[in-house]
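Quick one: the structure is below, and I'll ask about it shortly.
Heads up, one of the protein chains got dropped from this complex, but the rest are sitting where they should.
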Amino acid sequence: MSEVSYVRTEMLPEREPPATTIGVIGWMRENLFSGWFNTALTIVSLTFVVMLLNAILPWIFSPTWYATSLGECRDILRGMGREGHYPGACWGVIRDRWVQLLFGFYPSELYWRPIMAFLLLGVALAPVLFSDRVPRKLLWFSAVYPFLFPWLLWGGPIWGPLMVIAGFVIGWFVYRAADKRAGGLAGIIAGVLAAVIWWLLVSGYVIDGVSAVLPIGIEAVQSRNFGGFMLSVTIGVVAIACSLPIGVVLALGRQSDLLIVKALCVGFIEFIRGVPLITLLFVASTLLNIFMPPGTNFDIILRVIIMATLFASAYMAEVIRGGLAALPQGQYEGADSLGLDYWQAQRLVIMPQALKISIPGIVSTFIGLFKDTTLVSIIGLLDPLGLSNSIRADAAWNGIVWEIYGFIALLFFAFCFAMSRYSMYLERKLNTGHH
Amino acid sequence: MATVSDPPKEAFRLSQLIYDTRYRSMTIQIVALIGFLVLIGWLISNTAQNLADLGKEPSFQFMGEAAGYDINQRLIDYNNQDSHLRAAFVGILNTLLVAVMGCATATILGVIIGVLRLSKNWLVGRLMTVYVEIFRNVPVLLWIVFIMAILIETLPAPRDFRGDDPVASMKLFDTVAITNRGVYIPDPLFGADAKDDKGAFLDEPVGWRVGLGDYPVGASRDNPSCERYYATEGPGAGEPAAGCGTFQISLDLLLALAVLIAGLYASHRIKRRADRIQNATGVRPVTWYLRLGVVILPFAITLWALGFYFAFPELRGFNFQGGTHMRNSLIALWLALSLYTAAFIAEIVRAGILAISHGQTEAASALGLRPKRIMNLVILPQALRVIIPPLISNYLNLTKNSSLAIAVGYMDITGTLMGITLNQTGRELETVLLGMLIYLTISLIISAVMNWYNNSVKLVER
Amino acid sequence: AGTLDDVKARGKLNCGVTTGLVGFAAPDANGEWHGFDVAVCRAMAAAILGDPKAVEFVPTTGKTRFTALASGEVDVLARNTTWTLSRDVDLKFTFVGVNYYDGQGFMVPKALGVSSAKELDGATVCIQTGTTTELNLADYFRKNNISYEPVPIETNAEGQQQYLAGACDTYTTDASGLAATRATFENPADHVVLPEIVSKEPLGPLVRHGDDEWGDVARWTLNALIAAEELGITSANVKEMASAAGNNPEINRLLGTEGNLGEMLGLSADWAVNAISAGGNYGEIFARNIGENTPIGLSRGLNAQWTDGGLLYSPPFR
Amino acid sequence: MSELAMGREVDRSKMTVSDEVAVEITNMNKWFGTFHVLRDINLTVQRGERIVIAGPSGSGKSTLIRCINALEEHQQGRIVVDGTVLSSDLKNIDKIRSEVGMVFQHFNLFPHLTILENCTLAPIWVRKTPKREAEETAMHFLEKVKIPEQADKYPGQLSGGQQQRVAIARSLCMRPRIMLFDEPTSALDPEMIKEVLDTMIQLAEEGMTMLCVTHEMGFARQVANRVIFMDQGQIVEQNEPEEFFNNPQSERTKLFLSQILGH
Partner (left out) sequence: MSELAMGREVDRSKMTVSDEVAVEITNMNKWFGTFHVLRDINLTVQRGERIVIAGPSGSGKSTLIRCINALEEHQQGRIVVDGTVLSSDLKNIDKIRSEVGMVFQHFNLFPHLTILENCTLAPIWVRKTPKREAEETAMHFLEKVKIPEQADKYPGQLSGGQQQRVAIARSLCMRPRIMLFDEPTSALDPEMIKEVLDTMIQLAEEGMTMLCVTHEMGFARQVANRVIFMDQGQIVEQNEPEEFFNNPQSERTKLFLSQILGH
């Protein structure tokens, strides 16, 4: 055995690594040129990127911002000596139509309303999405916002949304009263019934009466004036918001051990998820009126929103079911042992947690739905994609293709990319969650 | 010790329906069921009344009437005198065609991109990230019309191939023509298919290698198109003409496929034998050439014997003739769906591989396994369990998204049944419901496969 | 209540148009709709409500247009729709007249050297789906026993794009559409419209079956525009002519200075004055939207007054 | 097993057993599917009694006490809690649950609510106590379990021992007449076991009726007035703690005790 005993008397200092492993050279060796295969890959990709940019950049840089027709663009480019198949982009069409692509036919003097609605959406979502940084008081605003949003967009007398709120309030009081006398389930049924009766039968007269006396309101805007990007966002936001409660109910139904309820929920969810959205939109455009009592007439955008809501609810139900499944059994038992009944347990203990876990999934569902709103162009709604056709039907811009598609793609990309990043951030936060 | 006396056996009280856990669930379910039935009844009665007002009796009779329109791409015989039902069937086949092609391509692309995204090469990794983000965050419909526009605008038109000094020329030794009407590729044909331009049969078949010809399923002697099929002599005797039978199966193709499958089976046996030898001796014999040969040789011989040849596309008249024509609409839809779905699959593949902890690779390399073996024996079997369920749900999405075919005029089931048929007959209720039913069936089949797979590969846990 | 009352109560006319077709209907940058079909709706709005701007335009596709009308979502459909028996009888609509006599034609590039549709054997044909053209085309080629390859497209803009890029050899649609499309080409002279007109395509506004009062309003508004041209009433002189009864009794009856035609229709006496002031008489509308001095440059052709050898022939206002 | 609770003298003065019956179980049977978990259980608990249930894993201890507050349904036999017969009638179940507190092995606090909210949730919604009053009660019990200062924190921010004490306080806020404990200390680190056991002892000293599944034999010796030994779904032996530990009758009990006290 050799001399084993060894004591280091002075500690060695930290030294710089060999030059080839650090700095730009080290980084390139490590990340771009490690081995012949990687080197080849690097060269191929570089060539590809250069070729792509070479093809696209000259087209993009084209001084046609102020052109008023495609012909004028062509003249400008010809004047610069740029001819050929694709001499350059014709950006005039974007300058001419970008407002329309954003707002559709919404009256221009009322643009502040959708802008405000979407800005306030941010405020209303803040307490939900950034619960750790925003005061909880703001939740009140979040609760009112679902009524504010449609009012701002569609306008009309203030009494409409107020009466809807009144329905909830009435339902709540009836629930409280019936709950005391007859217990949870009966209370809920009575509450829901009271609210529905109020909305369907009573509120119409009340609105008419009150608005005759006190005509407070803002100018009404028909939903067929909605268009462009605003239409996409509106469909997406309304459908997701409305699908949330339906999704919760469906998810609970699917989780329950009541066979018939479960079968109904599973049937609905699987049906909706099994057919393409476009067929549901066909239903909206051709069949929904047939299903309704004779004489009812929703306009097409409302019908689309209804179908989009049903569509989103099925996906939402699955997302929430995931959230429910992630909760430990002990939470249910804890609530049971304290004597909370089923609905109290759901409302106070289970749902707050399950929904929080589900937020990233909800955001993803929203992104998916939002992208899918472009499908409404197929049934003739003028979302950005539908508008692109109308714009091309204008004699001045007949023949334009890439500029509009590019602009629309950019809008969608910016929006969806931001949201997907946010949802990833949420997921990380949930994974490392503090409490 | 105090005792509680037994309460008297109680009779059934109405309140038990609500408060007794035994009956309560029944009550809720029956209320739900009644509510559901009332809703359905309400919808049906509304529908009936509305239809009566419009004077439209729900009926599927129109499906038997002549469709009157033409479909450019069809996998089975079809002309404008065929029924709407057959047109719908052509549509279903087209849907399935693009779905299958899309799933295959999306998987291949997705796996490559997903793996490249994990590459140590910074540039490649970044490029793939850009790809994934761009494709996921832009609506698929936009991609479809975008790619269609690219195909139409940037590829040469057939007229560019014309003239003494054509602008464009065919690719791959004049066998493939890429035009903005689609791509023409060589068409694999058998001896029996040799016909002249007009589709008439050549008097002199190509020697003895004439193949077996087609078999018309559902042919009958009453059908005038089948005259030649039942004839025993004359040119093309025994050959069914178009329109004979519900559909026709190429016997040559069937035989060739059978031989191919047999070859694959033999190759599988060889692999099994190699496994056995390895188990016995530890050394795995080299068998790839055997396995390749046993697949390819018999297949090639069969093809030769059946008079297999390629029909090359050729510019004649307005268009290229001969060869298989993959139309723009198909290509655009196929590419867009594949590229879009590939972005999602890439993420799934990446996540699947990342889900396998680094420790697994380390442990395997510490045992002396080579990287390729580690991939095959350790990483992939585990990653596949993570990857396949979401993969299949992406297949489902792709299939559903194929209904956007309508945006580029690809005649799938949405284009035929829920498109032109709906429009020409005004039967919204019947066509849309039937269309939904078809999609639902396809989806349910796919998800049944998914569930079966999920259950069969669950990792065993404590 | 009848549609007329509904419209009056609503204060707006709901009018179904295309999602965009050059010359016939398209929104401009301000969201205002313009075009030949649009003008009919504006005239109707003016006649009924006195305000040509009181129209809501509902863009429809080939697929959704009939449902929109049948379900009551629109009051009138002015979307270059061909009048056919089955649409009238089976789909239960009433065509109130013809505002454009059209026929399906073919456009080909000059370079192709084709001079007749019969030479199109084996050609690739771009065709809008969901229209009668699809069936006409199939019939025509079958009748002449020649083959073709249809390329279905959804909108005119797409058709134009495919045709220009050479993805189809010929583009077929109504001749008006062809001319309109050709007019916006960079080099219109490089393309010809073939002489064959393979079908009759009388295009006109339509309403639902069963509400004849409303059908009358639509029918006679259209007729008023046509008659106005025949009688020499223009947007420039209509005010003056309506200010006092003139010596042409028909003009007087039309402009409400004599008789009670407006009342019979359930409209005000000056309904026709309003309709004509909205965008002028038929000839003015034609000239402004699709006529020879517009980029589209259609000649009147069949759509000239009967007095000029055309087919436009308004029943008398009496 | 840990004998950590032995630190102080236990004051048995208030730990009197009254004549009233708190829980009475007669011929109770329960099956999970075809598996017979509880067989002919007969058990009477007087008000003020402190019962410790012990037995090997899987012997049905948890199932037994979960039957008492209807977390599990039993299929045969009778359970009477505080004069109320446990039937499938929801009202009875509600009544019993608000009379019976339960503490779990894994605390089962609600992570999205603060400690105070955890404690006031049930009083407010089930007992319909005004919020102010519920909060006062909650603070009282939090002081009793010695963590009033944590009231505004979330469960995730507390140690295991603290969480379990909150769980006890939460149950007490409903002012239950019977407390059930299901291995309240077995998910805890040794240092924390003591603080929880102390709290339980304190509760016992105040005369609470307790049924406690635990392997803390020190606690059983000090506090219990009966130890019940279960095996294979049956009550095999029950006795006073002294007798039970020093002079077990059944073979199985002896084996179990030797294992559990052996090292």
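Read from first to last, the chains carry the letters A, B, C and D; within each, the first residue is number 1.
Heads up, the rule we're going with is that contacts are C-beta pairs under 8 Å (C-beta built on N, C-alpha and C of every residue); 3 or more make two chains touch, one makes a residue touch a chain.
Keep in mind the model is a prediction, meaning the values are calculated, not measured.
Visitor: Mind giving the shown chains that are in contact with the missing chain?
Guide: A, B
Visitor: Quick one: which of A:I22, A:I60 or A:A143 touches the chain that's been left out?
Guide: Considering all chains, including the one not shown, the answer is A:I22.
Visitor: Out of B:A99, B:A241 or B:V378, which is the one that touches the chain we can't see?
Guide: B:V378
Visitor: In the full complex, which of A:S5, A:N54 or A:Q329 touches the chain missing from this view?
Guide: Considering all chains, including the one not shown, the answer is A:S5.
Visitor: Contact with the hidden chain only, please: which chain A residues?
Guide: So the residues of chain A touching the unseen chain are 1-2, 4-8, 11-12, 14-18, 21-22.
Visitor: Given the full complex, what residues of chain B touch the hidden partner chain?
Guide: 278-284, 357, 359-360, 362-370, 373, 377-378, 381-382, 385, 459-462
As a working rule, only the chains that are shown with their structure count from here on.
Visitor: What's the chain with its C-alpha centre farthest out from chain D?
Guide: Farthest from chain D by mean C-alpha position: C.
Visitor: What chain pair shows the greatest number of contacts?
Guide: Top of the contact-pair ranking: A-B.
Visitor: Comparing chain centres built from Cα atoms against the global Cα centre, which chain wins on proximity?
Guide: Taking the mean of all protein C-alpha atoms as reference, the closest chain is A.
Visitor: In angstrom, rounded to a whole number, how far apart do the mean CA points of chain A and chain D lie?
Guide: That pair's centroid distance is 48 Å.
Visitor: For chain B and chain D, let me know how many angstrom lie between their CA-based centres, rounded off.
Guide: Centre-to-centre distance between chain B and chain D: 60 Å.
Visitor: Please list all residues of chain B that touch 2 or more other chains.
Guide: In chain B, the residues touching two or more other chains are 18-19, 24, 149, 153, 406-407, 422, 428.
Visitor: On chain D, where are the residues touching two or more other chains?
Guide: Counting only residues that touch two or more other chains, chain D contributes 90-91.
Visitor: Could you list each pair of chains that touch one another?
Guide: A-B, A-C, A-D, B-C, B-D
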